[in-house]
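Here the complex is missing one protein chain, while the rest keep their positions.
As written, the chain order gives the labels A, B and C, with residue 1 at the start of each chain.
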Amino acid sequence: MNEIDQITAALIKFRNDRDWAQFHNTKNLAVALSIEAAELNELFLWKTTDESEQVDAQKIQEELADILAYAFLIAEKHNFNVKQIVLDKIKKNTEKYPVEKAKGSAKKYNEL
Amino acid sequence: MNEIDQITAALIKFRNDRDWAQFHNTKNLAVALSIEAAELNELFLWKTTDESEQVDAQKIQEELADILAYAFLIAEKHNFNVKQIVLDKIKKNTEKYPVEKAKGSAKKYNEL
Amino acid sequence: MNEIDQITAALIKFRNDRDWAQFHNTKNLAVALSIEAAELNELFLWKTTDESEQVDAQKIQEELADILAYAFLIAEKHNFNVKQIVLDKIKKNTEKYPVEKAKGSAKKYNEL
Partner (left out) sequence: MNEIDQITAALIKFRNDRDWAQFHNTKNLAVALSIEAAELNELFLWKTTDESEQVDAQKIQEELADILAYAFLIAEKHNFNVKQIVLDKIKKNTEKYPVEKAKGSAKKYNEL
């Protein structure tokens, strides 16, 4: 079993042991993920860019793990292959952000 | 190279080809991730739980891929092992949510 | 002094008493607002639509107050007239969502 399947299996076991699948519809999982994303952001709130890099790695790690957990659960629910969907998106973005136009620019594709 | 390392290598190549590392401080990456999380939520906005399960899988896949991409980039920046941090968090949550208390309940650990 | 000016004056006094203007750049205020929005959402997480209407009003009130506080602070920073900008947006949305097309539909304007 590959790495992501192992992580997903651990998440599903944790969930099923608690009978929580009943709460894990896609809409709820997406809200849960965005709440965890806000908790990650809260670690850097009011801090400068530099100060943000000094935040306790343990705290970042835990919030990021929560985000990843919900992301893997959504992927599992929809039978997405995580590697494939990220590589597909990179391919799509390669067209939206051609190197010659996007290099060094933070502009959105529709403003390039 | 394992799966997550392969995904991360593809993300880093895409980024470096565009000279975007300069924008990818942790604070910015966290905001970017939360914006993508909101775009995922927008797919289900105003929809019932059931209607949300009927949303075009291609759209979900693309928003989820964006979220995963930023999550992997944050992990890479901090040298986190994705598998390890999720398994660590599951372990921690196993203590916060003991099966006998949490089974079938959607309550937060501090209300169990 | 009208109502919104009174609220804003109280917020500015609270802030200046603490010398917090230094942290309140627009980018930070926007992140702060989105974190408070996530805290509001957390009150309804895993709950059905009906259960969400039973959530303690005091909790909703406090999270909503935090959101409003940051919204008023952003408006003050940019010298926006809150009433005017909301009425302007309603006018714009009246064109994007004409009654005959939008009535009873939850579709986004570009899908109507």
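Convention: contacts are C-beta pairs under 8 Å (C-beta built on N, C-alpha and C of every residue); 3 or more make two chains touch, one makes a residue touch a chain.
This structure is a prediction, so every number in the text was calculated from the model and none was measured.
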Among shown chains, those touching the left-out chain: A, B, C
Missing-partner contacts on chain A, residue numbers: 31, 34, 45-49, 106
Those residues of chain C which, in the complete complex, touch the missing chain: 2-4, 6-7, 10-11, 14, 17-20, 22-23, 25-28, 30-31, 33-34, 37-38, 40-41, 43-44, 47, 49, 52-53, 55, 57, 60-62, 64-69, 71-72, 74-75, 78, 80, 82-83, 85-90, 92-94, 97, 99, 102-106
In chain B, positions touching the absent partner: 23, 28, 31-32, 34-35, 37-39, 41-42, 44-46
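Going forward, only the chains that are shown with their structure count from here on.
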Dominant interface by contact count, named by its two chains: A-B
Mean-CA-position distance for chain B and chain A (Å): 2
Contacts with 2+ other chains: residues of chain C: 31, 34, 45-46
